[in-house]
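Let me begin by presenting the structure, written as structure tokens, before commenting on it.
All protein chains but one are shown at their positions in the complex.
Moving on, here comes subunit A:
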Amino acid sequence: MKNRSLSFWLFLTPTLVALALVVFIPAIMGIFYSFTNWDGLGYTEMLGFKNYITLFHNSGFLAALWFTVKFVIVTVILLNVIGLGLALLVTQKFKGSNLLRTVFFMPNLIGGLILGFIWQFIFTEAFDALGKAFHMAWLTGWLTDGKTGFWGLVIVTVWQMSGYIMIIYIAYLQNIPSEVIEAAEMDGASPWQRFVHITFPMIAPAFTVCMFLTLSNGFKIYDQNLSLTNGGPYKSTEMLAMNIVNTAYSENNFALAEAKALIFFLIVAAISLLQVYYNRKREVDL
């Protein structure tokens, strides 16, 4: 190998060292700690797979996992449908489309924590007032049970992130050569046919990117969860990331939290990679 020279290694070293120090070494230590009774300071005994057994039996992990999976399914669908819809809307040629792009993207500029607090106010005060004024009982008592907590989280996430997804779709939509569409138009394809048979396949790479982003974001979400519901009431809206943080920091069970984090990582990695692999297959080249 010609390029494995001194300079090759010299240029690579800083990155390798940094990566090793902040990713590989902590990860390996974490895996090791998950087999002990580590409490953040030290460990006194090796537990073998005990933490992993506890994790699947009695620790709220499965409930959090199920809640997170439901959340991910709903948000991935909604985000991509709404994101693509908004992108199609603002790529039409009409006055104010640029303004609309800015407006749709705006929520993404607000931090998740603040957003959670703002929406908490909207859900508990504004929804309540509207519900009372128009006698719609379903608008009152939001965030007081698991169901409204779930939909509250979905609404906030979709509201925040669909603008970002929209931007990605816009970029790919604008890359579609107009000749192809014009040719189809000449051949008598209806707008729907043009969308399904030309636009849709042409933006397949955008799907790969957006699916990946929404999937991994949905699994890893923490700040909105913290500020909107804090996992409550009665732990019914606790997502995976929050469950792990709570296990470590409020129950002082660092080793169990390590085990959970490892399983969490494996799940997210497996799903994301599978998704990218299958979506890549669908992409078309001109």
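We adopt the following convention: a contact is a pair of C-beta atoms (placed from the backbone, for glycine too) under 8 Å apart; a residue touches a chain by one contact, two chains touch by 3 or more; residues count from 1.
Assume contacts and distances are computed from a predicted model.
Entry comment: the absent subunit's protein name, as recorded by UniProt, is "ABC transporter substrate-binding protein", drawn from "ABC transporter substrate-binding protein", "Acyl dehydratase", "Cytochrome P450" or "Phenylalanine--tRNA ligase alpha subunit". The missing chain, though absent from the display, is touched by one residue of A:T91, A:N108 or A:T124; that residue is A:T124. Across the interface with the omitted chain, subunit A contributes residues 4-6, 9-10, 13, 17, 39-42, 59-60, 124, 128, 140-145, 230, 232-235, 246-253.
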